[in-house]
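Left out: one protein chain. Kept in place: all the others.
Entry: chain A
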Amino acid sequence: MSGNVRLLDDTLAAAKAEGRAALIAYLPAGFPTVDGGIEAVKAALDGGADIVEVGLPHSDPVLDGPVIQTADDIALRGGVKIADVLRTVREAHAATGKPVLVMTYWNPIDRYGVERFTAELAEAGGAGCILPDLPVQESALWREHAEKHGLATVFVVAPSSKDGRLAEITAAGSGFVYAASLMGVTGTRETVSSQAEDLVRRTRATTDLPVCVGLGVSNPRQAAEVAAFADGVIVGSAFVKRMLDAPDHAAAVEGVRALAGELAKGVRGTA
């Protein structure tokens, strides 16, 4: 069975046709439990996210700030496995028909086996993968299998990426390009860095792929601001924080749904 890279492409194209940016939500699998996490992912999609990234919790999340570290910890202590991540992808996609990607550090995939993981992610209906610590130079084996199984390979670019390197990265990527809005780890911030717009402009000069901006976006005002110059707005820590702050699981899921709704208005400029 082939993965849903086409669905991802079509979803981003449809948002563009509507004259707006896509809303991409991130939530870790297994947080607070596997089933609870699946409910939260579905709520994000039902509430207005166009695409979701399911995080594969890792023992050593060096690119994540305290909020996602806390969620990863809870998920790992609950015993989350790669099979649970794949079940989250499967159920979220089956329930909503929307594209679902996995975001993961490289070692779990390296250990699990590239061939096995890509085959199983495609089979679960996944659309692709974001691999923030796998540089393009080390990615040949992954890309070969991802392509074979119809999965997008989303690379991250950073404000520090030089133009020549941007071209190398975007030439190897598919689905979209993940532009990190600032130099730093995940987490909510008060303002969107001015570096983001410049990075999107420089990235677009190298590729026709949609360029989506993540890191630090947490509210509809920021989403609208980013939507004005990017093809997609990626929000992660703000969703996780809503869940961590909620008094119980039902409120956490409703909080995710509500935030997705608010952000969906933000990317449409109707907040």
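Operating definition for what follows: a contact is a pair of C-beta atoms (placed from the backbone, for glycine too) under 8 Å apart; a residue touches a chain by one contact, two chains touch by 3 or more; residues count from 1.
By definition in this document, contacts and distances are computed from a predicted model.
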Original post:
The complex lacks one chain in this depiction; which UniProt name from "Amino acid/amide ABC transporter membrane protein 2, HAAT family", "Aldehyde oxidase", "Peptide/nickel transport system substrate-binding protein" or "Tryptophan synthase beta chain" does that chain carry?
Top reply: "Tryptophan synthase beta chain"
Original post:
Which listed residue (A:Asp110, A:Glu123 or A:Glu254) would be found touching the missing chain in the intact complex?
Top reply: A:Asp110
Subject >> Residue in contact with the excluded chain [from A:Ile82, A:Ala146, A:Leu209 or A:Val240] >> reply: A:Ile82
Subject >> Listed residues A:Ala29, A:Leu45 or A:Val185, member touching the removed chain >> reply: A:Val185
Original post:
Which of A:Leu134, A:Val217, A:Ala238 or A:Val256 touches the chain that is not shown?
Top reply: A:Leu134
**OP:** For the chain that got dropped from the picture, name the residues of chain A it touches.
**Re:** 58-63, 65, 69, 76, 81-82, 106-112, 132-135, 137-138, 155-162, 165, 169, 180, 183-185
